[in-house]
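Let's turn to subunit A:
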Amino acid sequence: MRILTGNDLKTGAVTWWTGSDWSLHVEDAVDVTGSEDEIARREESARRVNAPYAIDATMDEGSPRPSHIKDRVRAIGPTVRPDLTLKPADPDIGNWVI
Partner candidate 1 sequence: MYKYDSYDQQMVDARVEEFRDQARRRLEGKLTEDQFKPLRLMNGLYLQLHAYMLRVAIPYGTLDSRQMHALADIADKYDRGYGHFTTRQNIQYNWIKLEDAADILADLAKVEMHAIQTSGNCIRNISSDHFAGAAADEVVDPRPYAELLRQWSSFHPEFSYLPRKFKIAVIASDTDRAAMRLHDIGIQIVEQDGELGAAFYVGGGMGRTPMIAPCINPFVPLDQLVTYAEACLRVYNRHGRRDNKYKARIKILVHEMGAEEYTRQVEAEFAHLLEQGVEPPFAELERIRTFFEDPLFEADLTDDIDRSDPDFALWVDRNTVAHKADGYVSAVISLKPVGGIPGDATTEQMHLMADLARDYSFDELRVMHTQNIVLPHVRKADLHALWTALEAAGLGSPNLDTVEDIIACPGLDYCSLANARSIPVAQQISERFAANGKTEALGQLKLKISGCINACGHHHAGHIGILGVDKKGVENYQLLLGGSEAEDVSLAKITGPGFDEAGIVDAVETAADVYLRERQDGERFLDTYRRIGMTPFKEALYG
Partner candidate 2 sequence: MADFVSDTDTLIRYREDEPVDHAAVTVDSFLDQSNASAVRVEPGDDARELIPHLERLALVEVNFPAFGDGRGYSSARLLREAGYEGELRAVGDVLVDQVAYMRRCGFDAFEPDAALNEDDLETALSRWPEVYQPAADSRTPIWAKRHA
């Protein structure tokens, strides 16, 4: 599957396209295969996202998992500061990222 990600223009936070809006959580990302360019163009020109790009992902236990490690680090946060990630209480999150 292809999912669409970018950053919030004002805050810089990593966001994911949910089909109707942008979410901080990669679990909310939807498959955009075939329409990624059109959505990216439209959303960027409306300034609802900054620097969007589409990436490959696979479904993993019901939610999308980006195929490349860089996007998995983006999705969660720095592996060396679990306290600053989106899942500070999840002891297994490191395995999901790496």
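Picked so that all candidates are chains of the complex that A comes from, given by their letters.
Throughout what follows, contacts are C-beta pairs under 8 Å (C-beta built on N, C-alpha and C of every residue); 3 or more make two chains touch, one makes a residue touch a chain; residues count from 1.
Since the model is a prediction, treat every value here as computed from it, not as a measurement.
> Given the complex, what touches subunit A, 1 or 2?
1
> What part of subunit A is in contact with candidate 1 in the complex they form?
Against candidate 1, subunit A makes touches at 7, 9-14, 44, 47, 50-51, 67-70, 73-74, 77-81, 84.
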